[in-house]
Structure formats: C-alpha cells, structure tokens
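Showing subunit A:
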Amino acid sequence: MTELPWLDVVIFAPLAVALALGFVPKGRVETLRTAALGGALFVFALSIGMLVSFDAGEAGFQLGTSLSWIPEWGIGYVVGVDGVSLWMIMLTAFLTPLSVLASWSIVERVKPFFIFMLVLESALIGVFAALDMFLFYLFWEASLVPMYFLIGIWGYEKRIYAAMKFFLFTLAGSLLMLAAIIFLYFSAAGEPTFDYQSLLGTPLTLGTQRLLFLAFFAAFAVKVPLVPLHTWLPDAHTEAPTAGSVMLAAVLLKLGAYGLIRFAIPLFPDAAREMTPLIMTLAIIGILYGALVALVQKDLKRLIAYSSVAHLGFVVLGIFVGSIEGMSGGILQMLNHGLSTGALFMLVGALYDRRHTRLIADFGGLAKSVPVMAGVFLLVALSSLGLPALNGFVGEFLILLGMYTRYSWWVIPAAFGIVLAAVYLLWAYQRVFHGEPATKENRGLSDLGMREIAMLAPVVALIVTIGVYPKPFLDRINPSAEQLVTRMRRCSVDGTTGASIPEACGGGAGAGNVAEAP
Partner candidate 1 sequence: MSIDPSYYLALAGLMFAIGVVGTLTRRNAIVIFMFIELMLNAVNLIFVTFARMWGNVDGQVLVFFVLVVAAAEAVVGLAIILVIARRRETSNVDDISMLKW
Partner candidate 2 sequence: MKAFDPVLAPYIVALPLIGALGLLLLGRRLRAVAGLVASATVGVGFVLGVIVLVQMLGVTEKGGHGREAVVRVWEWISAGSFSVNVDLLVDPLSMVMVLVVTGVGTLIHVYSIGYMHDDPRYSRFFGYMNLFVASMLLLVLADNLLLLYVGWEGVGLCSYLLIGFWFERRAAAGAAKKAFIVNRVGDFSFLIGIFVLSVTVSSLTVSSINEAAGGMTAGIATTAALLLFGGATGKSAQIPLYVWLPDAMEGPTPVSALIHAATMVTAGVYMVARFSPVFEASGGLALGVVAWIGALTALWAALMAAAEYDIKRVLAYSTISQLGYMFLALGVRAYSIAIFHLVTHAFFKALMFLGAGSIMHSLDGEVDMRNMSGLRKVMPITAFTFMTGWLAISGIIPFSGFFSKDAILASAWHQGRYALWAIGAGTALLTAFYMSRLYFRIFEGDLKVPEGVHVHESPPSMVGALIPLGVLSVVGGVINLPGLLTLDHFLEPVVGESEVPSGFTPWILGAIALLAGIAGIAFARTLYLLPGGATRRAALCERFKTPVDAARNKFWVDEIYGRGIVLPGKAFASFCANVIDARLVDGAVNGGGRVVAGAGWLFRRAQSGYVRSYALTFLFGVVVIFSLLVFRVAL
C-alpha cells in the first residue's frame, strides 16, 4: 500500500473544506461553526500524519511532489518540506482550529468568515510547502486576499485603514520580489525555470546578487517586519478580529522570516553575508525599539503587536548570525512566537468579548474576578518574556548564544531586549490583573469557559513542552539548519567578481566553529 501524499493533502484539504462550507446555507450559524471547526481539526489530523512520516534525520526536502504544470514556461507544481517548513505548516494547521474556536463571537457574515479562514490556511500552508518560485509567489499573494477581507470586514473601528495599509505595504514589497523572481527565471543555469532547487545553482555575480537580494529582502522585511517597515503591523493586529490577529502574528509574520531562510539567503548567500551587519543592526534596533514602544502603549493589542516587532527581531538575528545554534534557535523561535503571541491575542480577544474594550486603563484587578484567565495570561506572558523552562527561553537562548559565538559584542544590546520584555509585559500585567477591581464591570466578569479553555490548553501545553523537552522539535530542525548555515557560509561567487566579500570566501578567516560542520 502506498503512503498517502500527506503534504498535498494538507495543502488542499482546507480548500476542500472551504468549498464544502459554501454549500451550507448561510443562516445556519451553528452548523457553519461546527463544520469549520471539524474541518480545521481534520486538517490538523492530516498534518499530524505528515509529521509522523517526516524523517527527522534528513536535512533535505521530503514528502515532495513534483508535477509539470506549465512546462512551456518552466513552471511546475513542486512541493516539499524540510525541518523549517515542517514546523511552520504544523503551526498553521495547529492554530487554525484554535482560531476558529476563538471566533465564536463572530455573528455577522459567519459563512464567508470561515471560508476565508480556511482559504487562508490553504494559502499559508502552500507558501511554506512551495518549491517552485512561481507557485510560491502565487500562494504568497493568495494569502494576502483572505487576510485583507478578514481585517476589512470583521475588524474593529479603523479596519478599512488598517486593511488597506496592510495590503499596500505587503504588495509593494512583493512586487519587487516578483521582478526579482522573473529575473532569476531568465538567468537560470540551463533552461529558464522557476524550480527552486535548480535555481539554487544559478551563477550570479555579486552585483546581481545584491540587487536581487534587496528585492527579495524588501518583500520579506515588510512581512517580518523589520523597523522601519513595521507600522502596518500594529494597525493590522489591533484592528483585526481575534482570529485574524492570531493568524497574522502567529503565521503571516513567519512568512517573512521563512522567506529569508528559504529564498533570500540560500539563493544569494554572498549578498546576504555582505549585508548581515546592516540587517543585524536593523534587527537589534527592532528589538529595542519595539520593546520601548510597547512599553507606552495604551491598547493591549497594540502592546502585543509591538512585542512581536521585538520578538521577530530576535528571529532575524538568529537567521543571519550564520551559526547553527542561531539558525536552529531562530526557527524554533518562529514556532515559539507563534504559540505565545497567538495565545496572548486569544486572551485579549477573550477579554474584549467580556469588556468590549482593549484599553489597559479600563481594566484592573482582574486576577480577582478571573483567576484562571489571569494565571494563563501570566504563563503565556512569561513564555513571551523568555522565562526558562518555557518555550521562549530555548529559542532566545540559542539565538543569543549563536550570536555570541560570532559577534560577541552585539549580544549585549540584543540581550537587553529581554530585560525590556519583562518590563513591558509585567507592567501591563500588573495594570490589567493586579490591584483591587476598580469598576463594577471588572468585578463581575466570568472566567474562562470550556470553549476558551479548550482553545488555550493545547497552546499552553505546547509552551511548556517545548520549554522542558525541546528535543523532538530541535531534532527535526537541526539537520536543515545545519544545511542552511553551511550553504550560507560557502562562497558561491568566484574570486574575481567578489572582491569585497567578508569572511568565508578565500581563507575562511573568522569562520568560527561552525565551518567545520559537515
């Protein structure tokens, strides 16, 4: 009996569910919700199947399918997963049912909402799985549309502005990337092709690499987001409905980091190496700046949104430091950030459902009326600020360690971000949950219900698991991380064109301890 093509099934199953939802009459809200939840859970079950058949020791792409699609233009349907995309797909499949659960409070236009959610899931998984540049771009842009509508239709007061800003920022970046993809298509070594794995061998001069890298980088830096391209994020996160915020923070931001890992660095390693100091500076500024700005936010959702800017700064650092520890940590941190920030948004959504406000000043003393929620919130906040034995620490530690091995002094401002994280999160926590409940509304709140516990418990369980026993996760990430780092640090331009490439090319001075890795 042949194995199910897990990956393809996982990519298209949400689409099929969305299609099926289309046949449910729009008035039957309860059926729609249950069906959406069931469908999303089914997809998650399928993704578990994929996880099980994934071979942990293997660094390359697995479970792949390669079909010819438009052979005249070298476009194919090529998909596959490695240790990076595996966890991103798992994260998407894991959080979609939870986001559906978090959307019970959506009462208007329920049907299109859930259809958009599932289409979004399909597009996101497609982005992570695609190994054909054309297919990748297709999924990449496809993920934009449902998100645009989720924000624009079901968002809060300033939703139109936020949706527009989100769309324009992302589109501006990705058009540059499209141009670069087309350029790459024509400069492929043999026949022009969009196939990622063939394009990896494309010979490019350093000057070309620089331009193409910058074009890719523009698209990904907006998504990550790196300061100063981040201002779409607080608006979009704040105005989006809970499920939208969760998917935005947990998965959409990862598209940027994933793109850097998968495309920007391996395709143009020399340019990436050359620009590392610049990008690391931006990332560190992002860490400190995001934390500082988060400190003075009055809106709880905006605060969490800015904390994402800081956290993603760590991820980018990990990706670019060029050590296996950093890369593994960065990838793990992508997963971690998805879990903890996703959970924070779910909690803020639960608060909003009760109090219909997101302003910190309107809360206070909630630990007394909603002790369970306060406890869960604290645990998630602690994970977000990197408390050891919770997931955030493992990732941040590996990133900073990887950084220290190669750029020792840089670690000081970066690590200071961890101090600031404690300041803004605990300060916010104190203002929301501690003290005596000042108003009547705050005193009479109801604690987490069964549905909310069902949606938070799995996340909390994972947060603790990754913190205490990250081995199963790291075991699957490490081989791919090692391969990526090796590729990043190898010189691909011949000596004549790459006059000013730092390290790696030539004598390998300063290559550090990772260069010996097989």
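Criterion: contacts are C-beta pairs under 8 Å (C-beta built on N, C-alpha and C of every residue); 3 or more make two chains touch, one makes a residue touch a chain; residues count from 1.
A word on the picks: all candidates are chains of the complex that A comes from, given by their letters.
Nothing here was measured: the structure is a model prediction, and the numbers come from that model.
Here subunit A appears alone, and the candidate among 1 or 2 that touches it in the complex is 2. For subunit A in complex with candidate 2, the residues that touch the partner chain are 165, 168-169, 227-228, 230-232, 289, 292-293, 295-297, 323-325, 328-329, 365, 367-368, 375, 382, 387-389, 393-394, 397-398, 400-402, 404-405, 408, 411-412, 415-416, 418-419, 422-423, 426-427, 430, 433-436, 469-471, 474, 477-478, 481-482, 513-514, 517.
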